[in-house]
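Inspection log for the structure reproduced underneath, given as structure tokens.
In this view, the complex is presented without one of its protein chains, the others remaining in place.
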Amino acid sequence: MRKSSLFKKMNIYVDLAVEAHELLRGETGREVSGVVMQKEEIGPTSVTTITIINKKGEKVLGRPKGNYITIDAPHIKDNNPQQHKELAEILARHLAKLLKLNEDTSILIVGLGNWQATPDALGPKVVEKVLVTRHLFHYTPEDVRGKMRKVSAISPGVLGLTGIETAEVIHGLVQHVKPDYVIAIDSLAAGDLSRIGTTIQLADTGINPGSGIGNHRKGLTEETLGCKVIAIGVPTVVNAAVIAHRTVEELFSQMESEPSLAQIYTEENEQVLINIMKKALSPFQDSLMVTPKEVDELIDNSSRIIAKALNLSIHPEITDYN
Amino acid sequence: MRKSSLFKKMNIYVDLAVEAHELLRGETGREVSGVVMQKEEIGPTSVTTITIINKKGEKVLGRPKGNYITIDAPHIKDNNPQQHKELAEILARHLAKLLKLNEDTSILIVGLGNWQATPDALGPKVVEKVLVTRHLFHYTPEDVRGKMRKVSAISPGVLGLTGIETAEVIHGLVQHVKPDYVIAIDSLAAGDLSRIGTTIQLADTGINPGSGIGNHRKGLTEETLGCKVIAIGVPTVVNAAVIAHRTVEELFSQMESEPSLAQIYTEENEQVLINIMKKALSPFQDSLMVTPKEVDELIDNSSRIIAKALNLSIHPEITDYN
Amino acid sequence: MRKSSLFKKMNIYVDLAVEAHELLRGETGREVSGVVMQKEEIGPTSVTTITIINKKGEKVLGRPKGNYITIDAPHIKDNNPQQHKELAEILARHLAKLLKLNEDTSILIVGLGNWQATPDALGPKVVEKVLVTRHLFHYTPEDVRGKMRKVSAISPGVLGLTGIETAEVIHGLVQHVKPDYVIAIDSLAAGDLSRIGTTIQLADTGINPGSGIGNHRKGLTEETLGCKVIAIGVPTVVNAAVIAHRTVEELFSQMESEPSLAQIYTEENEQVLINIMKKALSPFQDSLMVTPKEVDELIDNSSRIIAKALNLSIHPEITDYN
Partner (left out) sequence: MRKSSLFKKMNIYVDLAVEAHELLRGETGREVSGVVMQKEEIGPTSVTTITIINKKGEKVLGRPKGNYITIDAPHIKDNNPQQHKELAEILARHLAKLLKLNEDTSILIVGLGNWQATPDALGPKVVEKVLVTRHLFHYTPEDVRGKMRKVSAISPGVLGLTGIETAEVIHGLVQHVKPDYVIAIDSLAAGDLSRIGTTIQLADTGINPGSGIGNHRKGLTEETLGCKVIAIGVPTVVNAAVIAHRTVEELFSQMESEPSLAQIYTEENEQVLINIMKKALSPFQDSLMVTPKEVDELIDNSSRIIAKALNLSIHPEITDYN
């Protein structure tokens, strides 16, 4: 039975391009057409760049053309400041490649997600920590010009708090602030437990409908906003259906010698399995998340790493802002 | 020496129309032309409505035509829930008069001010507590239509936090949300200590440049936003210059029998006094605020009263939301 | 295969006495010795009181003698203020039965859990909202005596934030404050998804080691603290192993006609199933929680209901504090 098809039918959106790609490759056993993958190792950290180069790649991976950079860093979860600093520097280097900065570049950082629900609070926490400078250009332009870029930052909240779609808030803002780049930060939902708190994804393709924990219904892309949109995310949850699915997989792999079971575990019975998993998750439907107890530390660590990387890549002249 | 002229020269903006009016009346001893005042007593609470009816009134009071309703309620500061409830009901009644509601009315509540500085956090605190309903009309219109009005609510932050002028954020939002009313909540600066935590001001004239603790540089008015703008505020601070001024006043009133002092205390010497006060406030210029130690309780009490009044006046069918 | 034995082996602690009781009754099909159960229906709300009357009951249910009152209230999750008020009144009535109040009774309310992790933040949120009065007895005894009881309230934080065991903080406090009652509020872990956000548990037996999301290692009981300890909790999560277990259960119930499967699903194979579930949850061990996306609303609603119930039952003379 195909995991990718099953996830689709159970409304499990996998935010990481690298996971979507692994899913496909694992199932077909060959290269995915229209997609190029590159790997790089830096000490304990590995960086995988997946580039979707054409329509075909867009279709199979279900996301738009562009670069999806995944930093695998199991030590986000550890409380090792030296490693966090190195991680921030790696992220900053990749960010710097996506940003074409000059003296007048203006950047709007958007912290997506719900600050009242810890697993979804990555974006707002980064916004709290990032260096905001746009207003200084009004007051003391001589002090900042050449040393800093114009940065504004806002956390628009979520629909349940404000009654307004995130995209509505951001569209309105972009029309007034007129940034060259929007950088959107978001908590992500992974397809596998091992991704929680161990991965940073960076993409130059914007935020797409259906992604993020809060399932934004409208996208934030260059097409809709009229400026480049860069997305940074860290998986902090998996959908609970992932646990149900893994349990089924483990059960069948354990019992594969049983012919009667092998028979059940076939394409034809996909709907049976979906029903079993749905029952296991009732009375909730798609809205259960699985998250580690220490999610507050995870959010704290990753928001510090991302804020530091943003400061480093946007204001390379300022060396010591934490 | 005229207090009104002195305040202007020292950059002390008085947010309360009722204070501006008292200042003028006190100095001239007669009715202010172009301005109508009405008073009403409800138990321990008195309500003063100042209506600026023409250009002349606009000029002398330094604010636009419209209604400025001041509720004098010394018991905001007390922890008496029964009195707070009555106060919320009085405020709700006056709000209801300014809002022409029908089934489809859409209201955007804006919490002005800085949530990280307690005396300036009234607006954001009200937004946290108010009932937000606009998104329910997408999901369960049959449940809410006829029982609730569409309410969205946002706290845009302040320039120092976001790098974006509040007015820029709100203009962008209004273009997308297209509300019939914007209701802006703000912490105010009073001209007199006795106003702190004892007064609620309600106006149908919007927020004007230079008002509020954060001194918004651009206004939020029907003219700029294209919809009715109602403002609600509570004084939580006075500018420290007010203390310096009161000290001078008290000193001279104490010593008025001294002819040499009487001589000093004249129009001609206004600049001398301004210099004295400025020295007393150095090295700070206009940025010192005076606030009670218990400002957190004051913000907590007044935000609950205002949120309750908003819920009562906007959704009169819902009787028990706190 | 016994669910109760399986849960034990997988380190799944079930906080609700009513669940532990159901588990046992379901498996044995008869009354549990040493335990008395009573049910009461009030409109849409049902209240189940489980009383453990002797050592035998203590042993089978794995918790100390005393009363465990479970309020089943599916409408905690709904945003219906009228129903929340009724729920608060029901809880207040049961609380009042456990508290023997006189004019001088002193109560210490303890908000257990981690305010930085939303699903675990119920206790701290209640402490924020509850009426604190103990200091008023120093300042204005004549105003409060006879109208209020002495209430102090604190959120001690969790080990990861403070480096101090919760029980150490509370023991120290109790020695100084010398309350007649400690009321401890905590987010709970349920054994079944249907309990999340639909149940309030009230017990007069204190908090026991191993309970709560944060798995307190030391108990808070009359024995250790020297005063009566009442516990109030709402389930906000289940351990992720519960999802894995339910998936297995659903799978087997679906396929029970298969004789080869029926054979697998027996006592002897318990360890096989435990291994399957553990693999499904790796690389995490016991530390994954499952929680609804809207956990912030759940915490907000339940903390308001509990704070209101505390105020109503402790200060019956004050009728309108929200």
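Letters A, B and C name the chains as they come in the text, with residue numbers starting at 1 for each one.
Quick note on the criterion: a contact is a pair of C-beta atoms (placed from the backbone, for glycine too) under 8 Å apart; a residue touches a chain by one contact, two chains touch by 3 or more.
Just so you know, these numbers come straight off a predicted model, no measurement behind them.
Chemist: Just name the one of B:99, B:220, B:234 or B:289 that touches the chain not displayed here.
Modeler: B:289
Chemist: Based on the whole complex, identify which of C:32, C:76, C:173 or C:310 touches the chain you can't see.
Modeler: Selected residue, touching the omitted chain: C:173.
Chemist: Tell me which stretches of chain C touch the chain missing from the display.
Modeler: 132-135, 150-154, 156-157, 159-164, 168-169, 171-177
Chemist: Please give every residue of chain B in contact with the chain that is not shown.
Modeler: 114, 116-120, 160, 193-194, 196, 213-214, 240, 243-244, 246-251, 254-255, 258, 260-261, 264, 272, 275-277, 279-284, 287-297, 300
Methods note: only the chains that are shown with their structure count from here on.
Chemist: If you count the contact pairs for each chain pair, which pair has the most?
Modeler: Answer by contact count: the chains A-C.
Chemist: Work out the mean Cα position per chain and let me know which chain is farthest from chain A.
Modeler: Checked the centroid distances; the maximum from chain A is B.
Chemist: On Cα atoms, by how many degrees is chain A rotated relative to chain B, nearest 5?
Modeler: 180
Chemist: Centroid of chain A to centroid of chain C, CA atoms only: how many Å?
Modeler: Comparing mean C-alpha positions, chain C is 34 Å from chain A.
Chemist: What positions in chain A touch 2 or more of the other chains?
Modeler: Residues 160.
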